[in-house]
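What you see is the complex with one protein chain gone and the rest in place.
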Amino acid sequence: MSKLMNKNSSNTMALAPNTSSKRETVCIFGTGDFGRALGHKMIQSGYPVVFGSRSTQTSSLIPKGAEVFSHAEAAQKAAIIIIAVQRQHYNFLIPLAEILRGKVLVDVSNNLKINQYPESNAEYLAQLVPGAKVVKAFNTVSAWALQSGTLDASRQVFVCGDDMEAKQMVMAIVRALGLTPVDQGSLLAAQEIENYPLQLFPMWKFPILLSLGLTAFFFFYCLARDVIYPYVYENKDFSFFIAISIPNRICPILALILLALVYLPGVLAAIIQLYRGTKYRRFPDWLDKWMLCRKQLGLVALAFASLHVLYTLIIPIRSFVRWRISSRIVSQALNNKTEPLNTTNAWLSDSYLALGILGFFLFVLLGITSLPSVSNNVNWREFRFVQSKLGYLTLILCTAHTLVYGGNRFLSPSSYRWYLPNAYMLSLIVPCIVLVVKFVLIFPCLDKPLTRIRQGWERNPQYSEQSNYIINKSAV
Amino acid sequence: MSKLMNKNSSNTMALAPNTSSKRETVCIFGTGDFGRALGHKMIQSGYPVVFGSRSTQTSSLIPKGAEVFSHAEAAQKAAIIIIAVQRQHYNFLIPLAEILRGKVLVDVSNNLKINQYPESNAEYLAQLVPGAKVVKAFNTVSAWALQSGTLDASRQVFVCGDDMEAKQMVMAIVRALGLTPVDQGSLLAAQEIENYPLQLFPMWKFPILLSLGLTAFFFFYCLARDVIYPYVYENKDFSFFIAISIPNRICPILALILLALVYLPGVLAAIIQLYRGTKYRRFPDWLDKWMLCRKQLGLVALAFASLHVLYTLIIPIRSFVRWRISSRIVSQALNNKTEPLNTTNAWLSDSYLALGILGFFLFVLLGITSLPSVSNNVNWREFRFVQSKLGYLTLILCTAHTLVYGGNRFLSPSSYRWYLPNAYMLSLIVPCIVLVVKFVLIFPCLDKPLTRIRQGWERNPQYSEQSNYIINKSAV
Partner (left out) sequence: MSKLMNKNSSNTMALAPNTSSKRETVCIFGTGDFGRALGHKMIQSGYPVVFGSRSTQTSSLIPKGAEVFSHAEAAQKAAIIIIAVQRQHYNFLIPLAEILRGKVLVDVSNNLKINQYPESNAEYLAQLVPGAKVVKAFNTVSAWALQSGTLDASRQVFVCGDDMEAKQMVMAIVRALGLTPVDQGSLLAAQEIENYPLQLFPMWKFPILLSLGLTAFFFFYCLARDVIYPYVYENKDFSFFIAISIPNRICPILALILLALVYLPGVLAAIIQLYRGTKYRRFPDWLDKWMLCRKQLGLVALAFASLHVLYTLIIPIRSFVRWRISSRIVSQALNNKTEPLNTTNAWLSDSYLALGILGFFLFVLLGITSLPSVSNNVNWREFRFVQSKLGYLTLILCTAHTLVYGGNRFLSPSSYRWYLPNAYMLSLIVPCIVLVVKFVLIFPCLDKPLTRIRQGWERNPQYSEQSNYIINKSAV
């Protein structure tokens, strides 16, 4: 479709002939980039368009088929007026109040900063022209996208307003332009709609900051153990470990910790519900927020796991590794001895690799099912099966991968430098806690009351006596 | 958008003011989790909501802005009544039959098992209250998703009902809540709609069971050849092969067989059509079902291929492989001989690896184009080009990869242990059959009649004489 639209926009336009068109005239105040682009798109979709402007001379930039009038004249020709003017110029509308009475004013403006003004632009507009019906819309669409037809980012247009009929009229236009209107309620939602295009991955902020902090901590931890310690005590220069060896320690650690942090809030919530004996009290705010960014946490964990895989697979090509292997073989040959195969080592090495491969494979599956178009094609039972059952299996496999990797080095004193344990040991703390608590919660003596609580049962029904009565008696 | 909605739900609500709202009142019977969540969402979207309940005392859990009445009172205030009550309590509606006459009753219920009752809940409801217009809807949406706004799983709401107008009214509400209504026809479809949320990947069952069966067979086959045989005859302990070596034999075998099984039904269908001389007779049931799960078969094959790639790339890191290489080099050094480069071996090794890489690359491309959002952006010609042309190329490359991997070992007697051929030889049977038959079908003497049959021509037009006449004379 984008192909078709691209062609559409670059070649001859399919203008709707004037004769049979039954669409209502739309007025646009403001002939800037956005006003012109919107007008252009509307004419394409068969709307007669008039522009309202201070200067009524038609410029070459005004889309063909549109006429330019004074603000007052243009407003009289249409029931819907799109205000494609910046907020600081809104006061030119005050003298027009009488003409605008009963008209639908569409606020398309955006700000430069989040919460720049105390009230949203749309609410400000409604205060300035109290007789008009203000609808907020189109602010999430860019002029460039409208003109070029390459709507690669969102096709969704958030719409809000206090007047239902006015909102319906605007949503019909949105649909006619090939976009998807999303009703966000009354004009109170305008503030959020205006903030939306200014957001930069708000749900990702916490996971990314957390992982940056953990990365920094583990970087210096590994630097001390693996580069500074050998330099101080053995006078060896392993500074090049910074490029691959240390990142390949940090990545699996972060992947494992972040994956465990995806499942930790779930077990915390279960404990809180069991302790309170009801599900009808809100969780603490931090837990609520944590639960809402679990998907993002999981995807950041997957990113670290992918980097770990790449860093690991590249190992045999590293010149340091080739040097180490060849010097080991040469010394074997010179000492005239051949080592026999150590079956235990072969078992340990192969099984930790196999666990890692299977864990990563399931992790990628989880990532794929979190793609919007995939998750949109599964029902709730399937979604929960993948995200919960497969998720815990992934966590178990990845934890086992790390445990077997450690092998019998846990107790060896040589792995403690400056009394610091190997970094991967630290990474095992959170996942082991999550798995142990989850294992305990599966026992029937805890699982049964938890299930009942989640179905609406309350131990001390103090918070919602009537509703509980209703639930148990007549309704679900 | 989900970000916006999340915020919406956690922060101040944008409630529609009562003054200008023109949306019709909706009544909800039942104040359980789902009824409350739906009411909450509807109030947000500007609908006045009344709850019908046995106990009319307002609880703290009822969403703000909603009122609670007795069932009879509440029903009188609205044209649409949502029955958020479990099926076993439906008989409380019988005394209300007179009040419910002509009203739209929306059945939102789900069952605990597939086909739990002889008739669907919605049809049962229609029998209980014959004067009402019953519409099935909303059962695929969860209370939790409505409340939290995180509609990660499907936004689709399946709607069915016998009364067109009632269905349109319900679909308008669905749209207003930001969900996507999908009309599924008359109330007869309710059974399927009620079963839908209980399904767990129904299309995946056959591919996964088949691959589990094949995996088990090839596991024991390889175990016998690669672990038990050397243990019995050479007293060598290769039990650690279970972790990586044997999985890395099974995965490519299953990937190849399953990929061939994706294309086998197509050539079978062509043979049947050629034999029958018409396309107007239904295929046998098993073939129909097989053709409908080709996508799933292909994706399972891709999963096995991905595992094969990971297992293969990890090879040089395995401690067993490192031991084998180093002991070989040490023995070369001790015997004081340097092997010259065997160009034939280099050719064989490099070309089987290159074929595998290209085959896997195309396989991943096929997988990406089967993502719903990607396949939704291509037209039929493009979709068929990718899935058929690129698909066969993938099959050819992967079969060639396996053939070249075998190299000159096919005839070597040492590769037959206990008269069992190498497992990969078995995997070549199905793909070779598919490719040979497809190659034969490309010959013009078979391709021409097949194309004509697929365009509607019949050799013995016994089954649809008139229609054929029509097709050839006046219409397509």
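Per-chain residue numbering starts at 1, and chain names A and B are given in the order in which the chains are listed.
Methods note: a residue touches a chain if its C-beta (ideal position, glycine included) is under 8 Å from a C-beta of that chain, and two chains touch if they have at least 3 such contacts.
These figures come from a predicted structure and were not determined experimentally.
S.K.: Using the definition of touch stated at the top, determine which of B:R23, B:R276 or B:K295 touches the missing chain.
M.R.: From the options B:R23, B:R276 or B:K295, the contact with the absent chain belongs to B:K295.
S.K.: Which of these, A:I94, A:L212 or A:L334, touches the one chain of the complex that we don't see?
M.R.: Spelled out, the listed residue whose C-beta touches the missing chain is A:L334.
S.K.: What chain B residues would touch the chain not displayed?
M.R.: Contacting residues on chain B, toward the hidden partner: 1-2, 133, 154, 156, 158, 160, 162-165, 182-189, 192-193, 196, 199, 202-203, 280, 288, 292, 295, 309, 312-313, 315-316, 325, 328-330, 332-333, 336, 338-339, 341-343, 345-351, 353-354, 357-358, 360-361, 364-365, 370-383, 385, 456, 463-467, 469-471, 473-476.
S.K.: For chain A, which residues touch the unseen chain?
M.R.: 1, 3-4, 6-8, 10-17, 19-23, 29-35, 44-46, 53-55, 57-62, 84-86, 89, 92, 140, 142, 145, 148, 150, 152-156, 176, 178, 196-201, 237, 239-240, 243-245, 247, 303, 306-307, 310-311, 313-314, 316-320, 322-324, 326-327, 329-331, 333-334, 371-374, 376-377
Simple rule for what comes next: only the chains that are shown with their structure count from here on.
S.K.: Find the geometric centre of each of chain A and chain B from their Cα atoms only, then give the gap between the two centres in Å, rounded to an integer.
M.R.: 24
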